[in-house]
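Encoded as structure tokens, the structure appears first; notes follow it.
Removed: one protein chain of the complex. Kept in place: all other protein chains.
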Amino acid sequence: MGQAHLHEILESLIDQHRSAYTEGEVASYIPELKKGNPALAGIAVWGPDGLVAAGDTQVPFTLQSISKIITLMVVLEQRGEAEVFSRVGPEPTGDPFNSILKLEISERRPLNPMINAGAIAVCSLLIGNTVEERFAHVTSLLAEILGREVFIDEQVYQSEKATGHRNRALAYFLKDTGVLEGDVEEVVDLYFRQCSILVTCEELARIGFFLATKGVALTGKRLLPPSIVRLVTTFMVTCGMYNASGEFAIKAGIPAKSGVAGGILAAVPGQFGIGTFGPALDSKGNSVVGFRILCDLSRRLDLSIF
Amino acid sequence: MGQAHLHEILESLIDQHRSAYTEGEVASYIPELKKGNPALAGIAVWGPDGLVAAGDTQVPFTLQSISKIITLMVVLEQRGEAEVFSRVGPEPTGDPFNSILKLEISERRPLNPMINAGAIAVCSLLIGNTVEERFAHVTSLLAEILGREVFIDEQVYQSEKATGHRNRALAYFLKDTGVLEGDVEEVVDLYFRQCSILVTCEELARIGFFLATKGVALTGKRLLPPSIVRLVTTFMVTCGMYNASGEFAIKAGIPAKSGVAGGILAAVPGQFGIGTFGPALDSKGNSVVGFRILCDLSRRLDLSIF
Amino acid sequence: MGQAHLHEILESLIDQHRSAYTEGEVASYIPELKKGNPALAGIAVWGPDGLVAAGDTQVPFTLQSISKIITLMVVLEQRGEAEVFSRVGPEPTGDPFNSILKLEISERRPLNPMINAGAIAVCSLLIGNTVEERFAHVTSLLAEILGREVFIDEQVYQSEKATGHRNRALAYFLKDTGVLEGDVEEVVDLYFRQCSILVTCEELARIGFFLATKGVALTGKRLLPPSIVRLVTTFMVTCGMYNASGEFAIKAGIPAKSGVAGGILAAVPGQFGIGTFGPALDSKGNSVVGFRILCDLSRRLDLSIF
Partner (left out) sequence: MGQAHLHEILESLIDQHRSAYTEGEVASYIPELKKGNPALAGIAVWGPDGLVAAGDTQVPFTLQSISKIITLMVVLEQRGEAEVFSRVGPEPTGDPFNSILKLEISERRPLNPMINAGAIAVCSLLIGNTVEERFAHVTSLLAEILGREVFIDEQVYQSEKATGHRNRALAYFLKDTGVLEGDVEEVVDLYFRQCSILVTCEELARIGFFLATKGVALTGKRLLPPSIVRLVTTFMVTCGMYNASGEFAIKAGIPAKSGVAGGILAAVPGQFGIGTFGPALDSKGNSVVGFRILCDLSRRLDLSIF
């Protein structure tokens, strides 16, 4: 398929689904996110022939939960699978992203690294003497993928830090059960920093293409072994879309990870990276517009891996 | 890869993993299943060039939870997606297969059709005036796939019927919340019947090949639309291996469904159907030997869909 | 206090609280109970000097959960404390009366004999060859207390039997975990029968007086040892008012047991038995009018045991 034809499809997807934002709401639990413009909508696709984009694809927003996959890759590289999976499980949960329930009634480990509890456990595994040093491992991987320096949105970061009480509750619970080592405030600080990293929709597509090529940057440099990328891609399928992951697997069938700032990063193995953006969220925390666009695109281009 | 080479690989997998049965135990919660020989082990692969098998692949055993995917396909065909998903959700749960918890604290619908509660809800959707008529839809689809008449193991069926109290608990709970319509005893009777259907390991591979070809029998006849088969295949990835589905997705990456009699049915989309057999189960209800063989085979032949 | 003065107080309580029924609703989950007249209201007090009553105290209605204490007394007498507490615990739960949750995540035994799961376990301990024989132990104790033959409301009984799916779910769950022995349908049949026993508000007061005197009937005959009556009275305080037992302990401080047909039976140790009636229930299943009248009466007469 030519780039022009693809562009046409993307434009039509934006036209068709943009207005669906009225069915969702901008995230309100992080005060700073409430300022997002719910009417924005964008989709970008990175493939072997480069980028095709439609809509609002150059507006910066924060990664939020999408950052979980970046840190997971760093930590798998630093610590190895065995150590990571001694702290966090591999199973989808069916629970909301901020649930604490299973930590009490099920096993000690958070069930997977995509729910907040699991992602916080992953953060605690970052190697480094200081928060800055540990966080630099995350930003430097992302910088290599994106080919630019990485920044955080200071307002969002401070807002999360000031109000992220549920995440602190999860972290202290994990501290109590021995899953989380080190200083709790430092660990949640890392978590809030990674959530606050700024990207654009086009850049999500670029990260997706990095995953689709199993770990090779656009420069041609291999940044990670394929096994790590495959593992992360698998998690994107089983639990990347919060407790709508099963529904998304059926309707789109593409590995994807969403964030509450409105981004969704998707990767069609061996083919494309895709980014979508739309700040209005459904009740489970996924971008209403992004979710629909990806389902529709998958149907039109037959992208499901199943 | 030639059939001879594949046969060699399968033989080596049986040799290597057969003894792992000592780490598991034959299912005991259905009295009749306790009689299974834990040392049996088999693997069969159906591909475009036919069947390759190694080990105990012609011993008959009961489908148990593997039957859930057959009935789900029948019901999706009979009722359509919309009606099915009004009764059962699409989300993996992280809970044990017989859990009742989420029915009380989460939404009314069972979270997915692969846990017992969901499969029972699916059974209640079978069309027909009598239990026999409804069950005939299940057996006739399977008969067409297998090219033979389908029977149940009467001892296992009676054993499940006499002792399946947890499944009755789930069914009555669903009756109370309005998810399940019709007579509860008839619905659980259907469920016990489907669990008691007899197959061999080679036949699991044949069913798997039917899924891999998106719904075409060996006769060349299309039995179901591809969309239904894809949907079922997706559920096999997100919740086919009980609450080890996430782990299996990472380690094998193949759509698969296991049953507590020791069978695992797997389907590599567009390529193979695979059946494994080994009655000794791990703590989550999956065949110890089958689980390992499939992970190893996937690694050797690079079968992961991720 | 003279009987005339007490009568005046009871009349004023009815006058003051009768209209509160508009804040509740007649139980709807048992179809037959929906026919109850929500505007009825009555209170009766039995003391050493006999009965004082105000309002609708001679209308027959079904015991519902109030029957749990009758059967518990019978079973404690038949089986002894040790055996009873091997099947049901002594702890309040904070959960709704029909909850199944704790049976999965907490211990095997239902937490107490006042929630449905626990009461069903208690029913399964009744001695006798047939359902009739076992039920006769319950009715004969009650007949001795009331000085009349005991009947059930056949319509309500049939209605519960036809629709008591949640109770069947609880019973089958208990059967699965080995708490409940014997035939599940027989046990729930016993449970539905005891729930359907007909009494009047005045008779509730008489049963309450039997408890207040620690087991002596109006005839002067001791029907049960004081230790059994004390035990049951204790349960009435910690879990007699469903998951409003704590609130009721604070506001009224009187051992009491409510039923969803609108009755509340209360016993002030060494002093009075009290019955109230008012079919409109609050969200937790207690009679709105009865709850308020008892709190008010306790305050006026300083009846709290605390």
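Going in written order, the chains are labelled A, B and C, and every chain counts its residues from 1.
One rule holds for everything that comes next: a residue touches a chain if its C-beta (ideal position, glycine included) is under 8 Å from a C-beta of that chain, and two chains touch if they have at least 3 such contacts.
It should be emphasised that the depicted structure is a prediction, and the values quoted were computed from it without experimental measurement.
Partners of the chain left out, restricted to shown chains and counted across the full complex, are A, C. The chain omitted from view is touched by exactly one of C:I100, C:V237, C:L281 or C:L303, namely C:V237. Summary of contacts with the chain left out: across C:L51, C:A136, C:V216 or C:I305, the touching residue is C:I305. Interface note: of C:E25, C:E77, C:D95 or C:D296, the residue touching the hidden chain in the full complex is C:D95. Contact with the undisplayed chain is limited, among A:A119, A:V184 or A:A217, to A:V184. Touch with the hidden chain on the side of subunit C covers residues 89-95, 101-102, 105-106, 111-112, 230-231, 233-235, 237-239, 243-247, 249-250, 253, 255, 269, 304-306.
Residues 99-101, 103-105, 165-166, 168-173, 175-176, 184 are the ones on subunit A that touch the missing chain.
One rule holds for everything that comes next: only the chains that are shown with their structure count from here on.
The copies subunit B and subunit C differ by a rotation of 180 degrees on their C-alpha atoms, rounded to the nearest 5.
One simple way to say how far apart two chains are is to compare their mean CA positions; for subunit A and subunit B this gives 32 Å.
As a whole-number value, the distance joining the C-alpha centres of subunit A and subunit C reads 54 Å.
Residues of subunit B in contact with at least two other chains: 101, 105.
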